[in-house]
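Before we start, here is the structure in question, set down as structure tokens.
Left out: one protein chain. Kept in place: all the others.
Residue numbering begins at 1 within each chain, and the chains themselves are lettered A and B in the order written.
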Amino acid sequence: MLRYIVRRLVGAVPILVGISLISFLMMHMAPGGPIGAGTDLNPKATAESRARLKAYYGLDQPLHIQYGRWLVRMSTLDFGDSFSPDGRPVAEKIKERIPITLTINVLSMGLIFLVAIPVGVYSAVRKGSLFDRISTVAVFTGFAIPTFWLALLLMILFGVKLGWLPISGISSLDYGSLGPLGKLADRAHHLLLPVLLLGFGGLAGMSRYTRANMLEVIRQDYVATARAKGLPEGTVVFRHAMRNALLPVITILGLSVPELLGGSVIFETIFAIPGLGQLFYQGVMSRDYPLIMGILTIGAFLTLLGNLLADVGYALADPRIRQG
Amino acid sequence: MAETLLDVRGLRLSFATEKGSVRALFGVSFSVAPGETVGLVGESGCGKTVTALAVLRLLQSPPAIVESGEIVFRGEDLLALPEKRMCGVRGKSISMIFQEPMSSLNPVLTVGEQVAEVFTAHNVCGKREAAERAVEWLRKVHMPDPSLRAREYPHQMSGGMRQRAMIAMALALTPSLLIADEPSTALDVTIQAQILSLLRELRERERMAVLLITHDLGVVHDFADRTAIMYLGRIVEIAPTRELFADPIHPYTQGLLASLPGKRTGEKRLPSIPGTVPDLSNVPPGCPFADRCPFRREALSRFLAREVPADPLAVCDREDPPLYEYSGGHFAACHHQRTVRGGGAR
Partner (left out) sequence: MNGTPGIGWDFARRLLRNRLAAAGGAVILFFFLVSALPGLFSTHEPNRIDIVNILRPPSGAHPLGTDDLGRDVLARVVHGARISLSVGFVAVGIAIAIGLIVGLLAGFYGGWADAVLMRLVDMMLCFPTFFLILSVIAFLEPSIWNIMTVIGLTGWMGVARLVRAETLSIKERDFVAAARAQGAGSARIIFRHVLPNTLAPILVAATLGVAGAILTESALSFLGIGVQPPTPSWGNILTAGKDNIEYAWWLSLFPGLAILVTVLGYNLLGEGIRDAADPRLKGR
């Protein structure tokens, strides 16, 4: 298994280099290069920051040297300074925003896992039943519903009409005066809707995927063997079929990282949550290029990490790789 | 036969498909006595495996529907049992070995776990003892290094070893009937022989009955007390194995035996049965074998050549022949042979 993981890690290196190359080229493909049209469009980019940027990219150097420098800086997570008035290093800004975004993403992933898998398994086991048909309709609606719109509707319902849930921020005004438990409850109260909504996007796909896998596995010979042994249907489904059906689901969880990250831009903006997504949105709106490139690169890096973790998880769960 | 363990009576079964219902079994009847080995032989698609799965009620319904018939096991109709009691029959009184040892074992459970599960599922003993008994059974099926192998996963074993594990699993609770569906077909020739001799050894030791499903007449010849030949969802001939090989009655059986190598030395080519098996969704009325039958062909050509005034075997196109009994325990479903040899309807 160690060999498998090492092979995966080695395989990730060229991808990592490629990611940096794509980010690098994107900046240069922009009209006028990284400081041309970009900074002209950005009223906040002062002459000073422009000069800083020029030095940062080494624009007087040939392209491959520029790329080399960019690569070296990236590997030390040095993305330069933000264009914003505070002019702080991009890496620092990202670092303080990541925890809240990761928390919401991990919670959403947990939600997807807890809801989508039972739904998918049960629909497959009772294929064609009322439950299966209702969940299929729900899945199709889930695929089609713009989640930001759903967010609006739920904000109207729970925030405005019923007044049950706060509709912005991650803490109340009196957060500082609350005890530890009160703080936790306040956080949970604020994060409930965002987590539910971010998870909702993945629910439909994941339950559909689980169902399809389960249907495939139920037809396998070893499931017939398990039945022929006289195992009750529950044991056949949970012990024999589900374990096999869920193996690929681990991989899909890893693959859902980029979608969740993309979703956090929308939800953090809607709910005014000070996370990476909101920072990114603000960066895009103010054309803060160092910040944009920094977050883009970090986002790709997190995705790659998610894929690697999924691969490792898969290897741990599947004896054919673990023992092979 | 004085005593029967399994008695399948007039089993008719069909599958619901998008294009309507397709019948797979057209009234299959046979019985297995305690300790007896019955071979069920036929080409792929003739309904052998469906028959076996129907006995254990392992066919998913829908699409499979039993239209009529009974499956009586030790005096009880299995088709009428509630699912819970049927679970108590499967793996305990009737076990099954499948054709594909590569895909019949669960890839994410160790072989030991999968064998031990049979004990715990039927509440024979606790987990720890089940694990010990599993190793014990792996030893009985001559698995090398059984305690080590029990902790391994199927993908770490060869096909022969996996089939041994399957056999251990099937025999763990010493069932009175073992259904073996092509137990050696997917294996190398030498491994095939080993698996068959293992089955023979265990059959003697545990004194169990075996329903052996195969397309290989050679295997039944050495292994089965009685042999049934299936064609297109029907049993067309059933007889004590020696009798069947010595004096096949049904033209299909005759054709099968004639195509065995080593029977007719000196001839350059093995004869084969002309024509193809009709599609199950479009079975013509009358005898299912009629359009491939040498008797029918000959009768027809004589009639067309006006050698005879009337078609002597016109009945073949009209009526599906029932099994007629010839000498003791030898049944065959053929209109022509009945006229030639005589014999009463069963």
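Methods note: contacts are C-beta pairs under 8 Å (C-beta built on N, C-alpha and C of every residue); 3 or more make two chains touch, one makes a residue touch a chain.
Predicted model, so just to flag it, every value in this text is computed and none were measured.
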item	value
Visible chains that the absent chain touches, using the contact criterion stated earlier	A
Residue, one of A:206, A:266 or A:315, that touches the chain absent here	A:266
Per the touch definition above, residue among A:170, A:295 or A:312 touching the missing chain	A:295
Those residues of chain A which, in the complete complex, touch the missing chain	14-15, 18-19, 22, 26-27, 29-31, 37-38, 41, 127, 140-141, 143-146, 148-150, 152-153, 155-156, 160, 212, 215-216, 257-259, 261-263, 265-266, 269-270, 280-281, 283-285, 287, 289, 292-293, 295-296, 299-300, 303-304, 307
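The rule is short, and it goes like this: only the chains that are shown with their structure count from here on.
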item	value
Chain centre separation in whole Å, for chain B relative to chain A (CA means)	54
Partner chain B, residues of chain A touching it in the complex	220-222, 224-233, 235, 239-240, 243-244, 247, 317-320, 323-324
Residues on chain B engaged by chain A in the complex (per definition of touch)	53, 56, 58, 83-84, 87-92, 95-96, 98, 100, 103-110, 117-118, 121-122, 152-153, 155-156, 166, 169-170
